[in-house]
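Only one protein chain is missing from this complex, and each of the others stays in its spot.
Our next item is chain A:
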């Protein structure tokens, strides 16, 4: 069993100062190391492989996140499997498969509640979802988008979908939502690119101005497509304000491989590690931890993954940590920015697999 009471008993998900956190989280992660080593054959083989070389430490083995796309990794008996999360593959059609037992799934929800309540309050708020309703209809196969919306929907009531099935904005529905809850706090959620493309851009094109000044907008899903059109967090927030008067915007960084312990953007524009998770920046060249202020690969750890060995992961995202416990927003924990994916290497070699695959 994965007992997280110590963390749940903290007054907020950003309570632990660095010395306490280091001790608590390392103790917990090393228990998970042992659990996965004993219960996941693949993980055991991988750990054993890194015993000798000095490339990665086998004591706190960072597993490349891609492994979940290549194989099914499971640390609980088959009869305990409760559901399987899959990611929507962005660059390829290969998806991650994350095996959940009831305990892990329940901890994921609990931690998400702790973190979100910090930003939304204890009351369920009227919720505007910037997506179309069918994305969550088929509950047997969870896409990351569907799972994300369902996960966040528990924090809202009167769920209103801003888009129709063909991704066009339903102005009447959106307007009646904003009028109905005018002057009250509401919760808006969607994926970063969807919000930009199908909500903000449409409002701008149709010259519609909404008054959602008491809204909290939470969004996630990566900036890749937006960086391509030169939209960064500052522009995004400015347009949120211009079109809808939204003043509180929280981006968050999370992944299907570590659902629950997400990294939410604070009032000062930095993503924060909650007590349940941690982040390090790793040099790709040496695979060693880099000091604060340097840019490198993001490694994330989380105390939640028990049914699958996803507690220490090396992502393919680049980031910079700016400090720990001393962000101007007042929250404890490391705070950082994400700069996007590691750029793809130029393909060398005698075979043209990629070029031809594109054609076929």
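Throughout what follows, contacts are C-beta pairs under 8 Å (C-beta built on N, C-alpha and C of every residue); 3 or more make two chains touch, one makes a residue touch a chain; residues count from 1.
The rule is simple: contacts and distances are computed from a predicted model.
Novice: There's a gap in the complex where one chain should be. From "Nucleotidyltransferase family protein", "Long-chain-fatty-acyl-CoA reductase", "Sodium:solute symporter family protein" or "HPr kinase", what does UniProt name that chain?
Specialist: UniProt protein name of the non-displayed chain: "Long-chain-fatty-acyl-CoA reductase".
Novice: Which one, A:54, A:154, A:182 or A:238, makes contact with the chain that was left out?
Specialist: Only one of A:54, A:154, A:182 or A:238 touches the chain omitted from view, namely A:54.
Novice: For the chain not shown, which residue from A:3, A:70 or A:267 touches it across the whole complex?
Specialist: Final answer for the missing-chain contact: A:70.
Novice: Quickly run down the residues of chain A that touch the omitted chain.
Specialist: So the residues of chain A touching the missing chain come out as 41-43, 45-46, 48-56, 63-64, 66-67, 70-71, 284-287, 297, 314, 316, 318, 342-345, 347-353, 355-360.
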